[in-house]
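This is the structure I want to talk about, given as structure tokens.
Note that one protein chain of the assembly has been removed; the remaining protein chains are unaltered in position.
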Amino acid sequence: MQVTLRIQRFNPETDSKPYYREYTVEVEPTDRVLDALNYIKWYQDGTLTFRRSCAHGVCGSDAMRINGRNRLACKVLIKDLGPKITIEPLLGFRIIRDLVVDMEPFFAQYRAVMPYLINDEPPPVRERLQSPEERALYDDTTKCILCACCTAACPIFWTTEWLGPAAIVNAHRFLFDSRDRAAEERLAILNQKFGVWRCRTIFNCTEACPRGIQVTNAIEQVKRRILFEQS
Amino acid sequence: MYHRFDAVIVGAGGAGLMAAAQLAGQCNVAVISKLYPVRSHTGAAQGGIAAALGNVEEDHWIWHMFDTVKGGDYLVDQDAAEVLAREAIDAIIELEHWGFPFNRTPDGRIDQRRFGGHTRNFGEGPVRRACYAADRTGHMILQTLYQTALKKQVTFFDEFMMLDLLLTDDGVCTGVVAMDIETGELHIFHAKAVLLATGGFGRVYKVTSNALAATGDGVAIAFRRGIPLEDMEFYQFHPTGIYKMGILLSEACRGEGGILRNGLGERFMERYAPTLLDLAPRDMVSRAIYQEIRAGRGVDGKDYVWLDLTHLPPEVIETKLPDITDFVRTYLGLDPVKDLIPIQPTAHYAMGGIPTDVDGRVTIDEKNTPIPGLYAAGECACVSVHGANRLGTNSLVDLVVFGRRAGRHMLTFVRENDFHPLPKEPDYRARAEVEWILENEGTERVATLRAELQEAMMTDAGVFRTGDGLKRLQQKLGELRTRYSQIRIDDKSRTFNMELVEAIELGFLLDCAEAIAASALAREESRGAHYREDFPARDDANWLKHTLIARTSGGLQLSYKPVVITRFEPKERVY
Amino acid sequence: MTVARPHIGRERPSGGFELYSWYFFRISGLLLIFLAIGHVVIMHVINTVDEIDWQFVADRWNSPFWRAYDWLMLFLALLHGLNGARLAVDDYIRPQGWRVLAHSILWTLAIVFLIIGSIAVLTFDPSRFETLAQAGG
Partner (left out) sequence: MTTETMRDVHRATTRGITAYRGYRPPPGMISWAFHRITGLGVLLFLLLHIVDIFLVNYGPDTFNELLFLYRHPVFRIGEIILVAGLYYHAANGVRIILIDFWPAAYRYERQLFYGVIAVFLAGFLPTAILMIRAILT
């Protein structure tokens, strides 16, 4: 089938502001949007720029706005979109070029929640024990691939300074891990002005997450934890 | 721009990050990666990581070692396999202490599952050895290691692409040259020790489970700088890739009880591996699939067969294989609980690569002479623990065990040695390459050449090979090499020029392909993943040895080095 | 350039106000369901503005119950609403100076309106005007 992709373009070396260009390509309905983008890049216009790697939704490279919603280009099939597709970069980040945005602020948010296991007790010779039930508490949030679909879909993130859902998801992953000992410090960070309370339960994050993580639920669990532990 | 670090690690997959974690805080270390670290292909690994913990049933590291050796069709260096099997246990425990979220047994220990080729008591029957986290074990390894690296405050240079390795005339490694992809600027990293951990090169094939970024950069750069490559003819095809797309459906599918069926609905593995059935090593299963297809028993006469999970309890599918279920639903519109899944072997893993010793030091000849300051680990390296065919779950073990050993060795090395002066004009070669590609006014498109390369490799250097086919392939590669000098790219800007990156990567792929073709043509036997239809038998008398292929001024040069055999004498491989 | 800044070390920031604000939204919100909706139903639906005049208010505020009711509603709705306005300010006004100014305005509004509202609800004495009206009429 033939589809038309309307893609937002921007090259800081030559353009003063972003503009749109249309491309028409011949694709299979079961092709991914990424396949269409690759086709354009490979055979029509080599200057079209985007990130990609795994091509099956596990590396988090190709988050972008597809028909107005944040999606991974490699996880959306053409047949689910129809013949007219609009593609734009994620909102809220500086555009480096075309669909490539500067992810450094996103990773700075991530680093701010201390996303690593902290437990200074001397470890046992073998593994630390953890029951399947304890393990299940944080299973959902271990799935995060840091693609930024959620954070870049949050209207609060577009307008003000805040940690954003992805960072909280990753804080949750450690807060609910029975092996971690730094809950208090992490909760203190999350309790700050730019922490969890900035979340207005808008659910755009959950709607956007390509890994099906219940992002809002994770944030709510963290809120309740602060509420009942700190006050 | 000039940087100076005690140690520079190129590649932020499992191998690179594991090494970085050893060095962080102990010396001045930088990690360079052309992708954001969490985008590395280690994150795609699904099924598990093997270690003889014996948590759910009796197991011993020596059984694991045996399976590794046998699985590799006895081309494995047994000293290395012993290190792998022994240290796997420590490495897994260390990962657990760093926060790895393993699935757990009811009593809280690390749970284990079955995987292809892993057996109890030297081949008696399948054993549960693969530690796992649902079907996203690689994702968790990558995350855990990245988290640990952040905790230890490693310096990262994200989206920096290595273009060249700096070796002095007397053969000392002094650093690397990399391009900041965002600005196109070249950076010189002056280092005492460099680790190459740039991953595999599955993109030389048309149908592959590998990422678009898996283009063998480190392997090709080493090759260009005169370092020989080992066992490049051994390339693993994984039996269960999604038909046409190549997306991997982990062996864990079969580990949890999945069955392969041909077009007639038969469980055909009964004919090929009566004991291990669907869990036989990958090379055997992939060949079996093609034999069924050749015998006309593919589905509808096409080149695929079925993976059948429908008899498994739905909760096993949903909870132990959630991502795979998601892939099948997303990309095929099928439900693995009810539907058969069309699969086809997919290019998956390079057993060969940059030769190293068990400490990750890159060696340059048959006598294993190391290059001072140069290390390699992970899929780009060949310690030779995988021999002619890698067992499932052994790659992740390879990353953590040898990434760790390389890191530790580097630490002693940087403590004992001083900076070596850089060669004059260290970046001239990289600069010339970039400028050449940007300015060349030819007629060929990168994508066209790449597609032809992948097609040719798939046909003539795939699961089945023949002397004639490989010669034809070499000719084709020669033609592609000439046409490569005629390329032209549309994108002339410096900012995030991905077309430039792809053009450079195509050069790397060509190098890898040439090494594969020449090594495969020379090896006149069938062993593991290398199957020559014109020489269908294994030939230990003449070929129980590792291939080394080097680029010299006089063309490609082959040499061979002996296999290290310590405990297990080569035997016929039946399952 | 995307060289990652070294990660920021452990620190123990203080917080708290946002938590109380969040909590207050919820508690006041629940109370306002009864207060505000009750008020609206009584004043705008059951009675209409046609019926409401000075005398109506005067009669109503004869009862201490309605005075307490109205004052509580005023207090909660004002703080709840202005606190909500503060969220909007934090979202839409980012230059630090303007934000401080906007916050000051909101706090001033809160105090001023709380005072005049309280004066109206608590100190209103209809008898003063009744005698006045009688005297004048």
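The letters A, B and C name the chains in turn, as written, and every chain counts its residues from 1.
In this text, a residue touches a chain if its C-beta (ideal position, glycine included) is under 8 Å from a C-beta of that chain, and two chains touch if they have at least 3 such contacts.
This is a predicted model, so every value here is computed, not measured.
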Left-out chain, listing which of the shown chains it touches: A, C
Which of A:Tyr23, A:Phe50 or A:Phe93 contacts the chain that the document leaves out: A:Phe93
Residues from chain A at the interface with the omitted partner, ascending: 65, 67-69, 88, 91-94, 102, 105, 108-109, 111-112, 153, 155, 158-163, 192-194, 200-204, 206-207, 214, 216-217, 220-221, 223-224
Absent-chain interface as seen on chain C, which is shown: 8, 11, 13, 26, 29-30, 32-33, 36-37, 40-41, 44-45, 48-50, 52-55, 57-58, 74, 77-78, 81-82, 84-85, 88, 92, 94, 96, 109, 113, 116-117, 119-121, 123-124, 129, 132-133
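The criterion applied here is as follows: only the chains that are shown with their structure count from here on.
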Rounded Å distance between chain A and chain C, as computed from the means of their C-alpha atoms: 38
Centre-to-centre distance between chain C and chain B (centres being mean Cα positions), rounded to whole Å: 64
Touching two or more other chains - residues of chain C: 2, 4, 7
Chain A: positions in contact with at least two other chains: 103, 107, 111, 114
Touching residues (chain side chain C, partner chain A) in the complex: 2, 4-5, 7-8, 10-19, 21-23, 87, 90-92, 94
Chain A-touching residues of chain B, taken from the complex the two chains share: 35-36, 38-41, 43-44, 92-93, 96-99, 101-110, 133-134, 136, 139-140, 143, 147-148, 150-151, 182, 211-213, 245, 247, 323, 326-327, 330-331, 333, 445-448, 489-491, 493-499
In the complex, chain A residues that touch chain C: 102-104, 107-108, 111-112, 114, 156, 159-161, 182, 185, 188-189, 191-193, 195, 197-198, 200, 223, 226-227, 230-231
